[in-house]
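Got a structure for you, questions after.
The complex appears here minus one protein chain, its other protein chains still in place.
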Amino acid sequence: MADEHDPKSSTKRESPPDPSRRRFLKGVGIAGAGAALADHLAQTAEAEAKAAQAEAAKVPTSAALNLTLDVNGRRRPVSVEPRTTLLNALRNHLEPAVTGPKLVCDQGTCGACTVLLDGKPVYSCLVLAADAAGKKVTTVEGLGTPEAPSAVQAAFVEQDALMCGFCTPGFVTTVSAYLKKNPNPTLAEVREACKGNFCRCGTYPRVFEAALAAAKKGVMSDE
Amino acid sequence: MKAFEWVSPASVEEAVGLLKSAPTSREMDEAARPLAGGQDLLTTMKDYLTRPVRVVNLKSIRGLDKIEGDGRKGLRVGALVTLAQVEEHAVIRRDFPGLAEAAHSVATQQIRNLGTVGGNLCQRPRCWYYRLEEAVCIKKGGSECFAATGENKYNAILGGGPSWIVHPSDLAPMLVALGASVNVAGADGRRTILLEKFFTLPNEGSVRRENVLQNDEIITEVSVPASPFAARSTYLKFKERESLDFALSSVAAAVELGADKRVRQARLVLGGVAPVPWRVPKAEEFLKGKTLDAEALAGAARLALEGAEPLSKNAYKVPLTQTLVRRALAKAGGVSA
Partner (left out) sequence: MAAAFKECDAVVEAEYRSPILHHSSLETHGNVVDYRGGEEATVYASTQGTFTIPGDAAHELGLKESAVRAVVEHMGGGFGSKFGIGVEGMLACQLSKQAKAPVHLMLTRKDEFLLAGNRSGSWQKFKAGVRRDGTLVALHATQYQLGGLGDGSQAGQPYIYAAANAYRERISVHTHEDASRAMRAPGHPQASFAIESLMDELAYKIGIDPVEFRKKNLKDAVYHRQLDRGAREIGWERRNKTPGGGTGPLRRGMGCGIGTWGGGGNDECKVDVTVARDGSVVVAVGTQDLGTGTRTYTRAIVAEELGLGMKDVAERIGDSRLGQANSSGGSTTAASLAPSVKDAAVKARLAVAERLSPLLGGAKPEEITFTNAAVSGGGKTLSWKQACAALPAAGVTGHGVWVSSLADRGVHGVCFAEVEVDVETGHVKPIKMVHVQDIGLPLNRLADESQMNGGMIQSLGMALWEGRVMDAKLGLQLNAGFGDYKLPGALEMPEFVPLIDDEDKREAVIGVGEPSIIPAVGAVVNAVYNACGVRVRELPITPDKILMGLMSERRGA
C-alpha cells in the first residue's frame, strides 16, 4: 500500500499545501545551506509533500503529483503527471536520471525496463509512477557499481553475457531477484525465470551461464 | 497515453462513486476506468484504445488482496490478489491445482507480480485489429469485424459473430470450470454473478464489451465453491511462443472419479477459441460413467469441438484443441493421453 494513500501516515492539515513555498524550497536547493539545515528543509518538504499527496489522492486531480520515490535506497522527490510511468519518471524526471531501465517496447513485452518493486521484478513501463511511491524501487544501478559489481553483474561480464547491452540491465535485475529466491537453480529454472526478458543480439545462452556462474559463486562465498 | 484524472479512494463505495461521477462522454472508450494491476489497462491506454477521463486506483482500498478458505469450505480470492499470489498459494496448489496452473501460465513473472485476478478476468481482447489504433473495427464503434475476412489465424472458431475475438484470459476458463462466481460492486449496489454468466458473446449484450459489468462496477472478489472435482483440475495452454504469448488454444478440465475410476462428473471449458470461455456441456455429459481411456478421450475431444466454424486461417485450432482436450482430461484423471 502506498504511503501517500494511507490516511494514517499523513499529517492532518488545516489548509491546502502552499505550492509557492515548496517551489521556493526547491528553488533555493540545499547547496548553500549547512548540512543540518539542509536535512531539516528536506524533511519538512518531504512531509509536506506526503501530506499533500494523501489529501490530493482523495479527490480526482489531473494536476502534477508531487511524489517521493524510493529509488535504490534514496528518497527522490519528483513531480509528474498522473499518466507518467515509473520508467518515464526514472529516466526523464529525476535529476540525475536513472537510466539503467530501458524503454524498448513500452508494452510490457520485452523486459528491458525491469526493476524490482519491493524486491519483485516488474515492468516499469506498466507501472504508474504514482503507484510506485511508497514502494522500494531497485534498478540495476542499485545492485552494484562498475567499481564494485555484484556477483551477477561480474558474472555477466565474465561470461560475455551481453552484446549491445540494451537488454542487459533488465536481465541482470531479473536474474538478481531470482537468485535471491532460488540461490541454486537448474538451467531449466534459470530459463523459466528469464522468459520475460528478450534479447535481439542473442545473448541468451551466456545469460544462462552467467546466472549459473553467479549462483555457484554465491553459494561458495556463503560457505 | 491521454492525460486523465487520478484518484485513490479508500473504500469500494468511494471507488464506484468516483467511477459513476466521472465526467461523462459519448464515447464509451473514454469512460472512467478502475486500475488494479494495470498490466492490460495501461497497454490499452498507451495505444489509445481506451482513453479514460478518470482512472480510479483500486489499490488504495484495503482488504481486496486476501485469499481465504480451502477445498472443503470453498475459496475466496480478493480481486486485487495478484496472479503470483495465486500460483504460489499452498492451499490453492493443493486443493485447486488447475487454478494455480492457470495463474502460472499467464505471461511472465513481471506481469504476474502486478497483474490481479480481477484484472485478468476483465482484460480486453488481443485481436490484432482490436489492438491496432488505426483499425476502427466493430469492437471500437466501427461496423466491421476485419478479422472475419482478414488475418484471422488467432480468432474464434466457436461463438463468433458479429465479432470474432477470443477471450484472452487464462483464469477465466479454469474458474468457469470450477463453478466460480464473482462479487461485483456498483454505484447502485452489489451483486453476485456466476462467472459463466459474467462473460457475454458478441451477439448478446454490447458487441463492444466482453462481460456484463457496467461502467461503475468493479469485481471485488472471486469465490470458488467446494466441489468434488476441484482437486482433479488442470489447465493446459498452448502458445506459439513458449516464453511469452497468449493462448492459441487452452483447455480447463476438472473431473470427479469414482472408486471404479469412472467419471462421476466432468467440467470442460475451452479458452482461446471463442469470445467467451467456452464450456462444452455435451462433452461433459458424454464423459459421465466412462473410464478415461483413449476412446473416451477422443469422444470428448470430438464433441468439444462440435459446431466449430473455422475462418479462413484458423482451421488448425480444431485438431489442436482436440489434442489439448484429450491431454487435459488425461492429466486431470491421472491417466496417459
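As written, the chain order gives the labels A and B, with residue 1 at the start of each chain.
Going forward, contacts are C-beta pairs under 8 Å (C-beta built on N, C-alpha and C of every residue); 3 or more make two chains touch, one makes a residue touch a chain.
A quick note: this is a predicted structure, and the numbers were derived from the prediction, not measured.
The residue touching the chain not shown here, chosen from A:Arg74, A:Lys181 or A:Arg200, is A:Arg200.
Within the complete assembly, residues 102-107, 109-110, 112, 160, 162-167, 191-192, 194-195, 197-208 of subunit A touch the chain that is not shown. Seen from subunit B, the chain kept out of the figure touches residues 126, 128-129, 131-132, 134-135, 146, 149-151, 153, 238, 240-245, 248, 313-316, 319-320, 323-324.
As a convention for this text, only the chains that are shown with their structure count from here on.
Centroids of subunit A and subunit B (each the mean of its C-alpha atoms) stand 31 Å apart. Every residue of subunit A that touches subunit B in the complex is listed here, in rising order: 1-2, 5, 7, 57-62, 65, 81-83, 85, 106-109, 111, 114, 117, 120-123, 126-128, 130-131, 174, 193, 195-196, 198.
Only residues 1-10, 18, 22, 35, 38-39, 42-43, 45-46, 54-55, 57, 59-60, 62, 84, 107-111, 113-114, 242-244 of subunit B touch subunit A when the two sit together in their complex.
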